[in-house]
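Of the protein chains in this complex, all but one are displayed in their positions.
Here is chain A:
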Amino acid sequence: MASVFDTLEQKTNGDSGSYSSNVNFLTEPEDGYDFEFVNLKDDKYDCPICLLILRDPVQTPCGHRFCHKCIHRWLSESGEQRCPVDNTTVIRDQVFPDNFAKREILSLQVKCPKSKEGCKVIEVLKQLPKHLEACGYVPIPCPNECSDILLRKDLPHHLSQICTKRKIVCCKCGDQVTAEREQEHLHKECPMVTVVCQYCQLELLRNQIKSHEEFDCQRVIVPCQYQPMGCTTRLERCEMSQHLQESIQQHMNLMFSILMQLTSAVQSIAPGALHHFPAVPQSHSLPVTSSEQSITNLLETLRIGVQQQGMNVLSLNSTPVPYSPDSNASSIGGFPEPVAGSHSHGLIERNISEQTQVAPSLSYSSQQSNKDVEGGAYVSVQQEYELKSLKDQNVTQDESLARHEHQIDEIRGRNENHEKIVKDLNKRLKMLESTINEFEGRTCNGTYVWKIRNYRKYRREAEIGDTTAIHSPPFYSHFYGYKLCIRANLNGVDSARGTHLSIFIHFMQGDYDDILDWPFNGRIILTVIDQNPECELRHHVVETLISKPNLAAFQRPNTPRNHKGFGYMEFLPIGILDNSTYVRNDTLIIKACILPNG
């Protein structure tokens, strides 16, 4: 059963890319046509071999028709050289294409092979492949490659509602995600989704949670800032300030021991550093790296401490002790090898004497600062107390800041949503307005009254040639009738330019043109209304048009508005309009009455 379906199924199984390509079932060498033919009464187009309708019919000299493929298979496979119907001898070369039958068959009408699925189309066989390329009941794979196979007619619904690979806009962050990933996106990725902090249960947007945990959250367990010094305490952030208060002594101890270790380390690594130091003034312009600088500073501090110790030693022994370079070297922290030569000795002695001279002042300043510390003891307790309360305040402010940021983000998101909604509503409003206009035009029942407000403005525009013609909103001759509009050239047109008001009727493409008679046949009454407040004095200007079927203006329009109109170039002299009651309150009123015949 070689049919359209087989071809399609093969394509489904294979590469899905070329799915909609031509179905070559009319040309491929196959068995006959396995379709439901309409109004095919006799069996004259049946192939006696495949029992289907002849495909590429050929005839034998004995006058029997077969599918090209069927007869040639019979002649080659059976090895027989005779007609399968009447056994007369048939040689392959005698079989000839029956193009008459082929043409007849291709012009037979068949039901669409998808009629069982619901396709109602009946098509000439020759046109069937073209139909099948568009037939809504042919199964096709989803172009998004979501692995669904669906009827072509269901594709729009599938793509907009069902396809798991369709793109949708995240309602929170506005990013595009595929439908199948929407939940995953919301649960794991979307930065604008509100999530709960796992530590403090505060609700925050996902994109804030990281910085919240890193800097703000009071419930996150953080290490003590003295961890590098050896403090192993880990506490919730809110308890940390208390820890820092309570553990001042402990932290100082830690720092002290680190300092001591550093001191001995520096001495063991660079014994010469201390020796060199005095010769190098602070302001020396030699380039030093920052680490060298910090070591230098450290050494400076150490040196001062050592000198102080030296002073103490000196003051304990009232008589000056003869200076021994060796012993001094060890106490200072190591001169290099014992130095030979009196010149060097002299240098050292000078150094020492310089040191002893500087020492008293140092000692004084250190005592002075000690005094300061003792005197300020009371002040520092008070300051600490204030500092603590300030820190607490700071913590609460941080918290409220985080909350506010969160709220602002949320409000921003909501605002964006609202803007989208407003845009959408505006669009719908415009649609509704146009629908209402359309309805007004429809329900006027053929008598349309057009009020041209701002007459003077339009007239001026017509005079200077900006807008020479204005058109009324469309209206209908009756509810399902002709769609028309009025054109008014307030300053006339062509030969009537500057002298007359010109009025024309234009036909427009309407929804029901298919059920109407064309060309339009009937009368159209055009009236310029006299708006005199005294009813008796009103003199309307009335003209009646009779349609002329041979004019383009009355043919079915093939553009939204027929370019050709029909009416009066010289409807009313402008001079009369100007000083009359035809224009009142800057408004001109034109009435059109459409009266189709029959």
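Quick notes on this one:
Note that in this section a contact is a pair of C-beta atoms (placed from the backbone, for glycine too) under 8 Å apart; a residue touches a chain by one contact, two chains touch by 3 or more; residues count from 1.
In the analysis below, contacts and distances are computed from a predicted model.
Missing chain, UniProt name from the options "phenylalanine--tRNA ligase", "Acetolactate synthase small subunit", "Ribosomal RNA-processing protein 42" or "E2 ubiquitin-conjugating enzyme": "E2 ubiquitin-conjugating enzyme".
Within the full complex, the residue among A:51, A:196, A:551 or A:576 touching the omitted chain is A:51.
Only one residue in the set A:54, A:70 or A:190 touches the chain that does not appear here, and it is A:70.
From the options A:31, A:56, A:123 or A:213, the residue with contact to the chain not on display is A:31. On the side of chain A, touch with the chain left out of the figure occurs at residues 1-2, 31, 34, 48-52, 64, 70, 73-74, 77-78, 80, 82-85, 87.
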